[in-house]
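Of the protein chains in this complex, all but one are displayed in their positions.
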Amino acid sequence: MNKWLVALAACTAFAQDPRQIVEEVQKRAQSKSQQYEGTLEVVDAKSKVSTKRWEYSRLGAFGSSKSVLRFTAPAEVKGVALLVHNHPDRSSDQWMWRPAIERDQRIALQDRSTRFFGTDFSYEDLEERDVNQFDFKLLGEETIDGHPCWKLESRPREKKVSQYAYSYLWIRKDHYIYAQIDAFNKAGLARRIKYSDVQDVQNIWTARTIEVFDAAKKSRTTLKFEKLRYNVPMDESAFTLQALRRAS
Amino acid sequence: MTLLRLISFQYVRKHKLRWLLTLAGIVLGVAVFVGMHTANQSVLRAFHQTIDRIAGATQLQVSAGEAGFPEEALEIVQNSPDVRIAVPVIEASVNPGRGNLLLLGVDMTGDRSLRDYDLENNNDDAIDDPLVFLAQPDSLLVTRIFANAYGLKIGDKLPMSTMAGPRDFVVRGIMQSGGLASAFGGNLAVMDIYAAQKMLGRGRRFDRIDIAVREGVRVEQAQERLRKLLGGGYLVESPGARGQQFESTAQIYSLVSSITSMFALFVGMFLIYNTFEIAVSQRRSEIGILRALGATRRQIRTLFLGESVVAGLVGSLLGIGFGLLLARGIAAYVGAMLSEVYGVAQNVEDVAAEPWLLAAAITVGTLTSVLAALIPARDASRVDPVKALQKGKLQLIGQGENMRRRIGAIALFALAVGCMSMSHIRPLFYLGYLLAVMSAVLFAPTACNWVTRTLRPFLKWLRPVEGALAADSLIESPRRTSGTVTALMLSLALVIALGGIARSSYKSIQDWLVIALNPDLFVTTNETLTSRSFVFPPEIGEGIATIAGVDLVQMVRTVRINVRNTPVMLVCTDIASVARKAHLPPREGNPDTLYNEVAQGKGVIVSDNFALLRKFKLGDVLELPAPDGTLRMPILGIVTDYSDQQGSILMDRKVYIEHWKDTAVNVFRVYLDKPSFEPAVRARIQEMYGGRTRLFVFTNQDLRAYILKLTDQWFGLTYVQIAVAVLVAILGIVNTLTVSISDRKRELGVLQAVGGLRSQIRGTIWMEALAIGFTGLVLGFVVGAIQLYYTLEISRTDVAGLRLDYQYPVNIALVLVPVILGAAWISALGPAESAVRGSLVEALEYE
Partner (left out) sequence: MIQLQQVSKRFDGKRVVTALDAVDLSIAKGEMVSLVGASGSGKSTMLNLIGGLDTPSSGQITIDGERLSGLADDDLTRVRRDKIGFIFQFFNLLPTLTCIENVALPLHLRGWTRKKAEARSRELLDLVKLGHRMDHQPDELSGGERQRVAIARALSINPPILLGDEPTGNLDSGTGAEILNLIHDVHRTMGSTILIVTHDRGVAESCQRTVRLKDGRIIGDERRSSAA
């Protein structure tokens, strides 16, 4: 789930082949490690707002990273932590540390349409998109929020299991970062994800605000990154179950 | 049809009460039939419903008996390429104060993919965000029904006693009715599975893994591969399959209910036969007139059979009504029993009969009624119009028919004895049972005659006029009497059999209690000893052992496992220590080496009822499903043990821990240095653990009283049977006497005309009633002896595996004498009054 940030980074290029465009997006987003404090705001159909905060750190690059996410607010979830080990060849291992019962537990997120901790993201939305699992088609060029973009269509290949039938991707021509993704299932538009507040962080162009709109539930989740830094020196031993237990 | 309306209806209207009483026979039979079977069906349905509703989208379930399995199995399952979703589940029935609650422990991070929780007001925060459950282990989702019952709203606290001491749980969501929320009758609460582990003391173990297979994989394929992956100790089956073994047990109860309802219908049949016989004799002149007016024999027969059909229909319908009421009570009982055995809690919410059952009930009820009316209808059709129109002596039962019946009875009895010798073939055994009952029924009129003839001199000696007349009344009209006597005989036979079984089992269980359950204190997690939802960690036992005055603590783990597809109780404890303390001689096996070898893990001991029910012998090798694979253990001994109705297997605790990786304990058996230390030790245990865990201390007397109370419920059933017998006696006797009086109207009139006082007339009718009661008692006691034999056999081989001694329940027989005679006397009161109130002139008049 750390992978999803990779998709947020972008840089400039001039490839015209849709597949190359996406590959370039991935390439520009790469970093050795990452750290930030995130704020999540969920606004549901009845305008009820709930907020969560966490600290995040990732070590390692695309495909074999390890990451820790630790909730800091609200009070009742403070201390709950998530440890993820990504593997290039198989699905990730995930554990959770639960201070209230003082134990860790393995969690299996096999169903990727499941919503991520009460937000409008599904686990699938937050996964890194492996270029090889999709077919891309360039549909044209459009402007999103004043930025010229390529509009691509992506369809999962046969082997790939996805909750979506297809998605439209808008990728900014200037920095090779996503500007917007519309994901469709059989019933129509399922989710719209918008990327904004794009800044250059240590030479990686990064959207610092991501907004998801769930078309079915009519609710909206905003994720903001603070204190975002790339390539921070980190110790491998911080990404183990023992470390998780110690830190609480 | 016109005849039916013109003639029969008038008659029935005139004798409303008698017809109602008679219908009661059919009502009783049909009610028992419908009640028992509906209860069974409803329990079964509730069971399936609960499984289905809890299963949600689950396609396969992994389980390993009651002990569950270590968490690691989840990882193995989740990593299987066939599995799309695999989520762990703990299911336990707990009682937070007002009735049982099914507690479902789930992992909210993945569970919603399988189950739809459907919270009220679309307030899905509590489950949309698994953090609510993850971060707050006291979170609880409850159903609307449960919330109403406990007056709970979101945010309210529900205190529950847990293995970590008393805890307050917080309602975070209320599930809308329907779907999952209606499982277990709506008494359902969902909590975090890891919190449930702590609450129940389960350690890092799950009860079950619910699985949805990956798209494109066949369920059977996945099932096969998961079985191989997990080994023989695990059960991988579809949720529906969980109901199957349950059904096989329910079938045994169906068998028992069928026998009971058959008896009830038999009894009903004789009551109806009686009424029809009576109706025919009373309406003899009416029949004569009809015949004289040109009615054919066939028409007369049809008239009576038509009446029986109507009676049967009405009786069946009423019976169905009562049966459905009855079913509610029985369902609760059977449900509780079966959920204990199968660990699947269910709550019978709607007791409804299936259409085919109702159809069957009506058919059986009507058929019984028609069968009962066959002979009377034939008699009616044979009424000689000339004789019938002269008022005089009634046509008596033919000698030839009596003879034929006696021969039939003897032939059937011979066949029954023949079947008995081949009773290892079960259908033959049951056939023999049926034949024996039929033989008794056929022989009843003859026996009834013998008894009343024997009784006559005695009655005459007692009261020369009244006594002789009472006896003569019985002797002269065997048909009037024998129906009632037969009904009474059958129902008393049932009382005797049930009483006998209660008495024998009571005695055996008491003996066993004294020998096997001899520790001074028992420490358990539950106030009911049968509940195994909560378990102790062994450390508590070690702690208790350190208390001054405690001699020895035996840790007992009891879990249900599946052996040959039936659930059996596995009892694991320190065998060597038990052998030292409880001197239970084995029924089979070498008493010198047996316990040592079992303690060393070389085999197991099984209970006698297990061996009997499952047909195992000494030396047979049992295949026990353990999480680390199938465990093969020879049976080294067979002991008398009443721990469990389905049978028990005794194993050394070390062996269990080695293979099941489970150190939990259900009961600590505590021996004291001196019995007088009991209060002090008890107080100390409470002091050490009372606030920290969920714990109940029973003294030896408490426990014995508890077990004997359970056994007493058998006696409760006997009392119900006695009540039924009394009812039958009253129905039948009132019926018989009413007719006897109308038949003997003239005779009684003469008696009064020549100077008989009212009290003397009453006396003769009372004596007649007492004579009927007495005859019923004599025959009932004899047939009861036979019935008891069959009941013991059935219970030994097919139901409980209890090897009970044949002990005639003399005490119950003695109680029955005054009860039935009293009932007879009470039934005679009304008829006797009507006899003395009648007009003498009318009685003596001639037509």
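Chains: A and B, in written order; residue numbering restarts at 1 for each.
Going forward, a residue touches a chain if its C-beta (ideal position, glycine included) is under 8 Å from a C-beta of that chain, and two chains touch if they have at least 3 such contacts.
Keep in mind that what you see is a predicted model, and the values were worked out from it rather than measured.
Shown chains touched by the hidden one, complex as a whole: B. Within the whole complex, the absent chain has one touching residue among B:L455, B:A611 or B:L751, and that is B:L751. When the missing chain is restored to the complex, the residue among B:G178, B:P464, B:P675 or B:P818 that touches it is B:P464.
In the full complex, chain B contacts the hidden chain through residues 393, 464-465, 468-469, 472-473, 475-476, 746-747, 749-760, 836, 839-841, 844, 846.
Here, only the chains that are shown with their structure count from here on.
Interface residues of chain A, counted against chain B in their complex, comprise 50, 52, 71, 76-80, 96, 98-101, 103, 105-111, 113-115, 117-118, 161.
Listing the residues of chain B that touch chain A in their complex gives 71, 74-75, 78, 83-87, 107, 109-110, 112-113, 125, 128-132, 134-137, 194-195, 198, 215.
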